[in-house]
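Only a part of the assembly is drawn; its chains keep their places, and the rest are absent.
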Amino acid sequence: MCFDIALELVRGERRIACTIASDAKLVALTGPSGAGKTSVLDAIAGLLRPAHGHIRIGETVLFDSAQAIDLLPERRGAGYVFQDMRLFPHRRVGANLTYGQRDGSWITTDEVISLLDIGKLLDRWPATLSGGEARRVAIGRALLSSPDFLLLDEPLASLDQPRGEEILRLIERIRDELTIPILLVSHDPAEVARLTDVVAAIG
Amino acid sequence: AAPRGPVILAAASMQEALREIADRWEAEGHARPVLSFAGTPALARQIEAGAPADLFLAADEEWMEELEARQLLRSGSRRVIAGNRLVLVALVGKDTGGDRLAMADPNSVPAGRYGKAALENLGLWEEARTRFVPTENVRAALALVERGEVKQGLVYASDAAASRKVKVLKTLPAASHPPISYPLAVLNGSTHSDASALADYIAGPEGQAILQKHGFLPAP
Amino acid sequence: MNFLTPTEWAILGLSLKVSLVAIGLTMPVAYALAWLLARRRFPGRMLLDALVHLPLVVPPVVTGWLLLVVFGRQGPVGSVLQDWFGLSLTFRWQGAALAASVMALPLMVRAMRLSIEAVDRRLVGAARSLGASRWRAFLTITLPLSLPGILAGAVLGFARSIGEFGATITFAANIPGETQTLPLAIYSGLQVPGMESDVARLAVLSIALSLLALLASEWLVRRHQGDRAHVL
C-alpha cells in the first residue's frame, strides 16, 4: 500500500486520531480548521511523536509504536511544505533552496526555479519576500531535497490563479510520472477533486 | 633569551626602592631579578601554593611568621631590611574634607594595626574611631588626603615623602606602636644560585642606601 | 609610534595575547554551556547555572585564590599538569589567560544563552525534515542564528578580560613581560604617588583596545545581518 497510517496524537487537551489506508498516489487530507491536519503531517515527518499507532509510506515503516520503530526526521525522506513556510531567515533564498539538496534529485535546481518563477529572488533574504513568494520558495526547497514522499500543507495558499495552476500541474506530474506518494492538505474542494478521489477527513 | 635573575615577590610599597636596587644590581653585571609586586597577603598565598619564586620581601612580620611556621623559608635567611614610621598628614594649602581621618584598615592591614596601637597608646583612639575611614592600604589613605576627601591621613613616612601634595603634621613616637619592619627571606623552594647573594645585597650597604633614599628607616 | 614607550607596547601586546587566547579558548566552552542551559533539562542544571555565575559573585581575589588552590603546583589539577605535561600555570601568561577566561565565562554564557533561547525551534525541525542530522541542524541553524549572542558574549568577555585584575594578580602574579597585563601595570602605577599621568595613558590604552573590539563586533553584526533587518 502507498499509505498505511493509523495514529493517535495528543495536543494540549485534544486527542487527534487519523487513519489512512490507500493505494492512491495522492491522498487529500481535509477537515475543519483546528481538526489536526498539520499535527498529522508533523507526526509523519517525525517532528511530533504520536501517542501510539503506525506510519507506513510505500515500503518503509517510519513509525510503529508496537515494534518500537521511530525513524529520525532526517531519515524519513519527507518533502514537507510547512503551512507557515519556515524559511531559514539567515540564509538567502538560494541557500534556502539548496539546504536539503541531495545527489540524484529527481528534479534539477533550474527546473524548480523556472517552474516556480523564483529566479529573481535567489539573492534576497526571506524577510523581504511577499507571502506568495515565500510559499513558492518553501515548495522549491522541499522538492529539491528529492524526497521519497511529499507532505503539502495548503501549498497554494496566497498564490494567484496562474501560479497556482502551474503548481497544480507540477503536482500532477510528480504524482503520475515520478509516482511519489503525496499527502495534501487543502480547503479547496475543486482543487482536491481535480487531484484525487481519495479523501481522508479528520475532525 | 637573557638569563633570568631571581624572582622577588615584594610588597607593593617597596616598588620604587626595589626597582632601583634591581637596576643597580643589574648594572653590576648580574642577571636582572624578576620583580612581582602585590599586597603582602596575596604574595604569601602564592608562596603557600608553591609558586616558583626565590625571595619574599613582606611589609610586616605576621605573614613571614606564618610562612616560617610552614617551613617555606630557607632557615637562617630571614632578616629585617628596613623600618618605617607613622606620620599624620594633611593636604598642602587649603583645609578641606570635614574631620575624617583616613588610615589603613586596622582589622586587615598591618599599617592600620600599628596606627590603631599608636592612637590607643596616645589616648586618641576613642576620639579617632568615630571619624576614621579604613582603606585597602596606605596608598589609598594617602590618595584620599590628596583628593581632599578627608582632613587627615595616618600613613607611612615613606609614602608621605613620595607625595608632593601632602604635608606631615606630626610623626608618631616610635615607642607608641610595635616596631614597623620589612622582613626579607629566601624561599625554601628557591633554585636560583643568585638568590642568597641578592638578599645580602639588599640588606647590605648599597641596598640600604637606596631604601633610605626612598624614605625607609634602617632596620629597627 | 612614539606615543607609547617600548614597555607600554610590551604590556599592550601581552594584554592582547592573554585576552585573545582566553576568549578564543573560552568561546566554545561558553557556547556549549549556554546551549546546555538553554536547551536541555537535566538534574543539576540549576547547580551548573550557579557554578557558571560564581566568578561574578565571588570577589575576584577569592577566585584567584581558589585558582591558586586548584591549579597551583600543590593543587590537584596543577600538580597533574606539572607532572604529566610539565605545564605550570602560576606566574605564567597562561595562568593570566586562565584567570581572565574564568572571570569572563559568566558574561559570555549569559549572552549566548539569551540568543540561543531566542532561536525558533521550528526552524530546527524544518532543517531535520530536510535531511539534516541533529549536528548539522545545530551547525547550520542554531549556531548562526545565535550569532548576535556569540558576538555580544565575545565583546563582553574580551572587555572583561582586558580589565581583569584581582584574580590575575592573585593567581598569576604581577611579573613584567609575563603576567603584567594592563590593569596590573595600572595598579603598579597607582601604588606610586605622582604616577597619575602614566596611569592615565595605560587606562586610555585599555579603553582604546575595547573600543576597537566593540567596533569590530558592530561591523560583524552589520555585515552579517545585511539588509535582512526587519521593516516596521
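The first chain written gets the first letter, and so on, giving A, B and C; residue counts start at 1 in each chain.
Going forward, contacts are C-beta pairs under 8 Å (C-beta built on N, C-alpha and C of every residue); 3 or more make two chains touch, one makes a residue touch a chain.
Model, not experiment: these values are computed from the prediction.
The stoichiometry of the whole complex, written in the labels shown, is A x2, B x1, C x2.
We take it that only the chains that are shown with their structure count from here on.
If touching chains are joined by edges, the resulting network of the protein chains shown is an open path.
As a whole-number value, the distance joining the C-alpha centres of subunit A and subunit C reads 45 Å. Subunit C has its Cα centroid 34 Å from the Cα centroid of subunit B. Remark: subunit A and subunit B have CA centroids separated by 78 Å (rounded to whole angstrom). In subunit B, no residue touches at least two other chains. Counting partners per residue, subunit A has no residue that reaches two or more other chains. Chain contact summary for the complex, subunit A toward subunit C: residues 42, 45-47, 72-74, 76-78, 80, 82, 84, 86, 88-90, 99-100, 102, 125-128, 141-142, 145.
Within the complex formed with subunit B, the residues of subunit C that make contact are 61, 64-65, 68-69, 72-75, 78, 88, 90-91, 169-170, 173-176, 178-179, 187-188, 190-194. Residue ranges of subunit B in contact with subunit C, taken from their complex: 7, 9, 12-13, 15-16, 34-38, 42-43, 45-46, 49-53, 139, 142-143, 146, 159, 162-165.
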